[in-house]
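== chain A ==
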Amino acid sequence: MVQQDLDPRGDSVLEVSGVHKSFAGVHALRDVDFALRPAEVHALIGENGAGKSTLIKVITGVYRPDSGTVRLDGRERDFRNPLEAQAAGISTIYQEVNLVPLMSVARNLFLGREPRRFGLVDVGRMNREAAEVLGRYGVDVDVTRPLRTLGLGAQQMVALARAVQIDARVVIMDEPTSSLEPREVETLFSVIRRLKEQGIAVVYVSHRLDELYAICDRVTVMRDGEVVHTGEIAQLERLRLISLMLGREMATVRDKGTTAFDTDRHERQTGRPVLSAEGLTVRHRLHDVSLDIHPGEVVGLGGLLGAGRSETAKAIVGALGTDAGSVEIEGKPLHRRSPAAAIRAGVVMLAEDRKAEGIIPNLSVRENISLAALPRLSRAGVVSQAKQDEVVRLFMERLRIKASGPDQKVSDLSGGNQQKVLLARWLCLNPKVLLLDEPTRGIDVGAKAEVQSIIDELAADGLGVLLISSDLEELIEGSDRVVILKDGHVVGNLDGEDVSEDGLLDALATAPPLSPDDPDLPEQPGPATGPENPGGTPRAGSDPAAAPVKEKQR
Partner candidate 1 sequence: TNSGNDSAKSPSSSASDNTAAAQQVATPTDSASGPACTADRYAGGVAKLNITDGKTVVGFSQSESTSNPFRATETKSIENEAKRLGVKLIERNANADVNAQNSQIQDMIAQGAKVLIVAPENSDGLGPALAEAKSKKIPVLTIDRTVTGTACTDFIAFIGSNFYGQAQIAADDLNTATGGNAHVAILTGTPGNNVTTDRTKGFQDQVKAKYPNIKIVASQTGNFAQTDGQKVMEQLLQAHSDINAVYAENDEMALGAIQAIRSAGKTPGKDVKIVTIDGIQQMVQNVADGLAVADIETNPRFGPLAFQSLQNFYGTAGVQDKVIIKDGHFTTANAKQALAQGLVY
Partner candidate 2 sequence: MTSAVLPPPATAKARAPRATLGERIASQVQRRGALAVLVLVVAIASATSSTFPTWSNISSILGNNAFVWLLALGMTFVIMTGGIDLSVGSMYALGGVLGAYGSTHGTWLAVLLPLAVGAAWGTVQGLLVAKAGMAPFIVTLVGLLGLRGLLQAVTDEGATTYLVPQHSAFRHLGSGVWTPVLITAAFFVLGIVLLTRTRFGHTLTAMGGNENAAVLLGLPVARTKVTVYLLSGTLAAAAGALGGARLGSGVTTIGIGYELTAIASVVIGGTLLTGGSGSVGGTAAGVLLLAVIHNLIDHYFSQYGSAFTDTVNGGFLAAVVLLQTLLSRKQQLE
């Protein structure tokens, strides 16, 4: 059933043939063939755990294939490490942001290629150039700040800028947009188009199907470590693509647009909010942010990259120290502000940065799921194995976590499955309020739909949900109300009919000027900021054709 329109040999820059790779008995790749033509944008898609990242790592020398070959420009190559691959002209953005958090933004951008004078690094020039380059990507930050002080989205932009700066014949992007806003996605697309013009081939991995149709020429679909389809993307309709990925018949793939949210709004219980945050303030980052969440409603938190959404969530659960502000749960104020206290009060947060703030990498799936619930699963400090196994089994089934078993190390799971494990960790606590920071980041369409319907279900069960998502559509379709943040200020509140893409963009554009006595006041984007942006709309590319294509089929 493998459909190949394989090109004649020699036509491709990069060619992978017959690659096998297994980890301790798990076959991650089986007999994979993959060919990349010059100047094409090639989509690589598949479910979580299909083997996409593994394939990329085999190509770039992170892993060594058990068998099979990798050819670059017709020559067989056996890279021993990413350094060699990079030197040979393959530039890669790996899945999770892989930069150095403690180092300055500029240093990260130029690592390994620092501008030098008299053999020594020219720091002044490096910083100047970094600011200039990042400015062009819409990231306007102090480049001498440590990278970790940026939001994940901004970090992803830095990684992107870095990869594109390297002289390369092939650029590989493993889920580059998972924390990006439509605006940044558009910036990325224009970068990719330029690359293409220069004859550079791009491998593009994403779970956002819209993006694939917008930018890619050809597609390779993987399932369970095998390539199941390669071909022109234009000739492949969306439903067929999904059915190939999931390995199910087209008929059974019911399409409900890109999100699986029930479009009906939840029945909101008016009355006392289950969570109410008042005047949260964090120096330089959040300014007097207030919001309420009622039982049974999903409140979206909108805003652009670095608007302070993640920080709001962290401030609520006490993971981030606040200078002012209070949080009440069901009318009772939360006195000691710490994640533990928040959890005891029934408020949990799914963190945005899965690797740094989510998984406990060396522990098993079982231990990761039951971690927060341990006190409830134990008596006199001794964990009840039976209770624990039951909970773990339940949630592994319910969230369809794909692992070789509850004993598998969580770091060996694919990104999407890790995300589900984390969701399970919180759900088994039976929380009252769920703060979800990018809950579907990096998870495949199938799983995304599952997660989205779970959110729906949870809200229907009476939970209060705060939903932060860079996926505009997800935010709009999933939320009953949307609170809009900008530079750490609440600048809008959409309700009912206003919850729409236009409503959101309008709210952002017409945001009132911030209070003048605020020392951190950013200048309002005006005509001076860029000729392409006369209206001062924060969204780049007012040219509608440049906007990401949204094919809503419903």
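Just so it is clear, a residue touches a chain if its C-beta (ideal position, glycine included) is under 8 Å from a C-beta of that chain, and two chains touch if they have at least 3 such contacts; residues count from 1.
A word on the picks: all candidates are chains of the complex that A comes from, given by their letters.
None of the values given here were measured: they were computed from a predicted structure.
Chemist: Which one of these touches chain A in the complex: 1 or 2?
Modeler: 2
Chemist: Once bound in the complex, which stretches of chain A touch candidate 2?
Modeler: Going by the criterion above, the answer is residues 62, 81-83, 85-87, 92, 94, 98-103, 107-108, 111-112, 114, 116, 119-121, 123, 132-133, 135-138, 140-142, 145, 148-149, 162, 164-168, 183-184, 187, 190-191, 194-195, 198, 284-285, 304-307, 321, 487, 519-520, 522-523, 525, 529-530, 532-533, 537-540.
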